[in-house]
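Yeah, one chain of the complex is gone here, protein chain that is, but the others are all in their spots.
Up next, chain A:
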């Protein structure tokens, strides 16, 4: 997708957004294949100790 960085704004044109979205939803590629690839990508994440990972995240305060 071409970007127009010489412009003052980092935007895509509206037709760019439309195009991105239309192409992505019209994809005919087998979605389950892609999802399989993604699950392969993250396989190693799931090999760590999930309980420990989740419980390590305790935050105080905020807002």
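Keep in mind that, in the parts below, a contact is a pair of C-beta atoms (placed from the backbone, for glycine too) under 8 Å apart; a residue touches a chain by one contact, two chains touch by 3 or more; residues count from 1.
Simple rule for what comes next: contacts and distances are computed from a predicted model.
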| item | value |
| --- | --- |
| Candidate names "Pup--protein ligase", "Spore germination protein KB", "RNA polymerase ECF family sigma subunit" or "Na+/H+ antiporter subunit G"; UniProt protein name, chain not shown | "Pup--protein ligase" |
| Hidden partner chain, residues of chain A it touches | 1, 3, 5, 8-14, 17-18, 20-21, 24-25, 27, 31-32, 34-39, 41-42, 45-46, 48, 50-63 |
